[in-house]
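A single protein chain has been omitted from the complex, and every remaining protein chain is retained in its original position.
In order of appearance the chains are A, B and C, and numbering begins at 1 in each one.
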Amino acid sequence: MIEQIADGASWAFIVTGAVFLVIGGIGVLRMPDVFTRLHAAGITDTLASGLILVGLMFQGGWTLVSVKLVLILLFLLFTSPVSSHALARAALHGGIRPILADSRGK
Amino acid sequence: MAAIVDYAVLAFLAVTAVALLHFRNLFAVVMLASIYSLLSAALFVRLDAVDVAFTEAAVGAGISTILMLGSLALVGSKEERPRHTPIIPLLVVAVTGAALIYGTLDMPPFGRADNPVHQHVAPRYIQETPEKIDVPNVVTAVLASYRGYDTMGEVIVIFTAAIGVVLLLGIRQPRGEKESRSNEKGPTRGGKASE
Amino acid sequence: MTHHLVLRVVANILVGPILLFALYVQFHGDYGPGGGFQAGVIFAAAFILYALIHGLEMTQRVLPIWVLKLCIALGALLFIGVGYACLLLGGNFLDYNALAHDPVHGQHLGILLVELGVGITVFSVMVAIFYAFAGRTGTD
Partner (left out) sequence: MFTAAAAAILLTMGLAIVRALLGPTLYDRILAVNMFGTKTVLIIAVLGFLTGRPDFLDIALVYALINFIGVIAVLKFFEYGSLGAGRSDSRDPTS
């Protein structure tokens, strides 16, 4: 019984994560400039990765594997928003301006 | 499914390698090289070479990217166009590659238990390690104990590399050059080395 | 990069765990993937992160150059020293069985020391190369 619940939960988490991954990937390809692409990449880095890792944790159970997964998740949650932030800052500093609503309509 | 992962990763590797050759901007090349080593580490995990994947993760993706960036800061990030036509090198590489591929045709199928590779010393290492060395990770036992001489040689090679770099470039203390900083404000971008 | 507040805070938090993880890789190499080489690189990566955020000058206050030069030789000497210790205790060069009364214990001790030597050398060499490259940039 408990196994079915865990399986169902991990299916749900992993499939949701996979959907977000693909959405983010398409976004990275389709968005018009660096800052909006960062937005799309951010989804895959935190939300999708988090969901997939949580889904894997349900499969791992109460073992060292899950502990390592938690650590990976923690590190990812620490590092990837920070590098996104630093990247956005560096891009702005490097002279790239975001495309705004009034600059697009000419 | 695992096979599909292999094919996909290999295809990505090929695309990245071609792109590496194509780009003239060395910075983009460093970025792509980082992707390349990430991919090859994923491939090593698939091949069960976990220790190699570990090394590739730590060295290829991390440190070597940083060191390459460090050298780009010294030499600038623009690659010169080659002066010679690439026809002859291409020919040599193509012939060598074709010969190597021809050589693989005679190789035994990958991963079969009775391949010559698995007949030489590997069975002895695997059978003896639990009783003689009692280390769960056989790779560590082979590297540090059975092949201790080889590892010592590697350490000496790394040691020599450090001696070479320290002798050629020298490690400078940023504080010791106050006077040189006074006539040159701030770091120069791109770092054109003065002759 | 000290004006990046977010970056600085997170990097300061991360340096400790990275060092800890490097030690785990170093001394857990007998049981799982990893060993001296990987641990040395990860240990060096922590210092490089620190140098990237706080500058070379601060890092060299934490890890002075003379310590580094000492460590480069120390690791290699430790490795070779283990070899000679085996020789003096009656075995062959790098024959760890001679290190302890029980051959298996000797092997354990030998592997531990040798991996430590590899780790120290790799760590200090990586940081030394980084120092050499980063210290030269911008002032020439």
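Some points to look at:
As a working rule, a residue touches a chain if its C-beta (ideal position, glycine included) is under 8 Å from a C-beta of that chain, and two chains touch if they have at least 3 such contacts.
Owing to the predicted nature of the structure, the values given are computational and were not obtained by experimental measurement.
Across the whole complex, the hidden chain's contacts among the shown chains comprise A, B, C. Across C:L14, C:A85 or C:L99, the single residue that touches the chain missing here is C:L14. Among C:F37, C:F79 or C:F133, only C:F133 touches the chain left out of the display.
Although one chain is not shown, part of chain C still touches it, namely residues 1-3, 7, 11, 14, 17-18, 21, 25, 32-34, 38, 42, 45, 48-49, 51-58, 130-131, 133-135, 137-138.
Residues of chain B that touch the chain left out of view are 1-2, 4-5, 8-9, 12, 15-16, 19, 25, 27-28, 31-32, 34-35, 38-39, 41-42, 45-46, 50, 53-54, 57-58, 61-62, 65-66, 69-70, 72-73, 174, 181, 186-191.
Residues of chain A in touch with the missing chain: 7, 10-11, 14-15, 17-19, 21-22, 24-26, 28-29, 34, 37-38, 41, 44-45, 49, 52-53, 55-56, 59-60, 65, 68-69, 71-72, 75-76, 79-80, 82-84, 86-87, 90-91, 93-94, 96.
We take it that only the chains that are shown with their structure count from here on.
By C-beta contact pairs, the most connected chain pair is B-C. One finds 33 Å separating the Cα centroids of chain A and chain C. Computed centre separation for the pair chain A/chain B is 28 angstrom, with centres defined by C-alpha atoms.
Distance between chain B and chain C, defined via averaged C-alpha coordinates, is recorded as 19 Å.
For chain A, residues touching at least two other chains: there are none. Listed for chain B are no residues, as none touches two or more other chains.
Within the complex formed with chain B, the residues of chain C that make contact are 25, 29-35, 37-38, 41-42, 44-45, 48, 55-57, 60, 65, 68-69, 72-73, 75-76, 79-80, 83, 94, 96, 103-104, 107-108, 110-111, 114-115, 117-118, 121-122, 124-126, 128-140.
Residues 75, 78-79, 82, 85-86, 89 of chain A are the ones that touch chain C when the two sit in their complex.
Residues of chain C touching chain A in their complex: 4, 6-7, 10, 13-14, 17.
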